[in-house]
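Below is one structure; the comments refer to it alone.
As you look at this complex, bear in mind that one protein chain is not there, while each of the others sits in place.
The first chain written gets the first letter, and so on, giving A, B, C and D; residue counts start at 1 in each chain.
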């Protein structure tokens, strides 16, 4: 679950402060959260956010690109200290990791060709639908079993790039995926795709920590709240998304 | 646990399908192209040289990608996913088999060709009845290597979203956050490759009746 | 465009580093293990049989995965990413080279061993000076295949997040949503493999001074 | 009938003239031995008759049919591949190195060309093969593979294989020189049998006594030329040419 009171033997925050740096694991092919810019350096919303949090904690960030399949092993082997890469909070992941409070809301949208008549989930009956393997889009679709069963075919792609390529070639009819990423990709190929009005639900991004690193997670939550309060969070969000979509806890 | 194993094993279907289809086409084609490289005219040889270089020289993953996404765009046709996978694997493995059989045929003594010719046999007859059967025996070890590699290469079809052993495993690894699941995949691969190793050592023994 | 090419070429650094480190260790080890399989006692042979089966029988990707994530967990140590990649590639390729050199050594005539022995040469001397040099000539074609495969296999290091030609290309493909970028990678691979093909045909010619 | 009729044959390897103007007529029923020092062109001559080498100059008629015609500086004109194969079928050849098919049993070796070239029905081909095995004294070896035979046995199978095509002429290229001395006899015995049946034969050999015994004509070659062509006694007893004299003295 989300951060609770630190337990006695949890020295994670002290360790990070002593090291003066935390290692941030990310999928560096996830624009605009984290990706290589024209300069070859990794940039993105997550990077700016993490740098701001680190600055406020008085430590530095070290970026470590990882293979997404290996993220749990990377963090448990202590190759990295956090998974900070548009990580969707799911019950399975909550069982394995400690999460920060959510910092971004995201939708699982249906992308179709500009000319397509698909607009509702029910329109997907008998159609070929693609997702990115292991994505939260896949999880969201698989939760709605009735709709999943109505699909003509359900395909899992290596990357959204190939899924969209299939969509463009007409070998599939729709792609379900993260609104944030998909919208970014649509800007690269304007006039080809559109987003249907129906979607597969909302979800939240959080930062993942090792299960035991509760004090560290609590410190990040504290900084998030401070940034919401002083407007820094809104500033970073506006830089990448043109508006303030930073997630604010209800209370 | 049981359902996980079944889910992964479902991917073995793809693996085996691609394995057999590839071999059924790539081996005869490889033999044919090997003969072309040895006995063909300058143009045929040149084309085959470029073919084996391009196909061995670029990653199979890119070739699968190209066949499925590139060809339809270039030719304006629509390709079936499985068909694209078959085509890519066949043209890739044919290139490797061509080189292997070429070495095998070249290793057959000139005397075998001369004796066949002196008996009035035509070049195709000589190849089919005398040279190829002997060449096959000699190239068994490298062909065995290719069979083993093919079993594992089939997982590359995941780039065009065809599920196989490896992809299904990866899915479970991230869904369950359980990297140990890879061990199941490893065991399945070991069983499949053990079958191949066993088959080849049997064949090697069976063919040792001569020489 | 230019910056994209440079970015991808930066990945070639990984490719070449792994290529050379792997070969420097795997070739001598392969020769050594081949001798072990031929001349070793029952236990050594049994161990080496299992070794070559396990390493050839499971995907290299899983082996890299296992070395980098599994070993540290089992032994409680921390491995450097590059070091893990080197280890995985070396143990994997050693298995393939072992089989290739075994076939090569077995193809050397008994007379060469007997003549060496009759001259008073020890077994290691015979191997080093008489048998291995001749075996190397015979296994050039399959070794060439392995070199070409290795160049392309290096891209598997992306599973432990080491950037290489292929991973850098994929990054750009997803950033720019431009699958055409793969063509750049294909051309780089073709240049690298052309170098290998050229080197091997040169070596083959150079060694044709005898027989 | 002129079984073989060569006119002014030339054949080079690089700068080396292996055959340098050879004229030769072999008539039906003749048994001709070819002798001469190593490198004199004996094998090359046989191989030209059998289209294993392509001539550069001269004409070849086999069974009185023209098969090759070569003029200086032009590409040699041969009759079509298919026609050529029909002629070659009627010529049997036995090599120094046997060249048996190692992956086929003795019986299969002898049946192979009957089945593929002559399209003889299998049962008939087998009967012919067994009969020939009996003739060369290897009744019990039909199931053996070449690697299980001694050199002398291999060579006798090679002879049976050639005979299975019912050739009208047999070419032997040093059929015994790869054999241990003790095994030579077996093979010579078989060739003698063929001689008694009046098979037309050309035999390149180092076995002078044998050449003298079986052949009704002996040819001595040197440096790509036929230096002498006559009755065995002319050559062995009264070699006029000094070159032949020294050669024969050295060999016996």
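FYI, a contact is a pair of C-beta atoms (placed from the backbone, for glycine too) under 8 Å apart; a residue touches a chain by one contact, two chains touch by 3 or more.
A quick note: this is a predicted structure, and the numbers were derived from the prediction, not measured.
Remark: the absent chain touches shown chains C, D in the intact complex. The omitted chain makes contact with just one of the residues D:64, D:180 or D:233: D:180. Considering the full assembly, D:37 is the residue among D:37, D:137 or D:230 that touches the omitted chain.
Across C:78, C:129 or C:202, the residue that sits in touch with the chain not pictured is C:129.
Touch with the chain that is not drawn comes from one residue among D:82, D:119 or D:250, which is D:250. Mapped onto chain C, the interface with the missing chain covers residues 109, 111-112, 114-115, 117-122, 125, 129-130, 133-134, 137, 209-211. Listed for chain D, the residues touching the missing chain in the whole complex are 37-38, 150, 174, 177, 180-183, 185, 206, 250-251.
Note that in this section only the chains that are shown with their structure count from here on.
The central chain here, found by comparing per-chain C-alpha centres with the mean of all protein C-alpha atoms, is B. Centroid to centroid, with C-alpha atoms defining each point, chain B and chain D lie 44 Å apart. Separating the centre of chain A from that of chain B, both taken as means of CA atoms, is a distance of 39 Å. Along chain B, residues 65, 69, 179 each make contact with two or more other chains.
Counting partners per residue, chain A has 69-70, 73, 162, 165 as the residues that reach two or more other chains. Judged by the touch criterion defined above, the protein chains form a pattern that is neither an open path, a ring nor a star, and not fully connected either. Pairwise, the chains that make contact are A-B, A-C, B-C, B-D.
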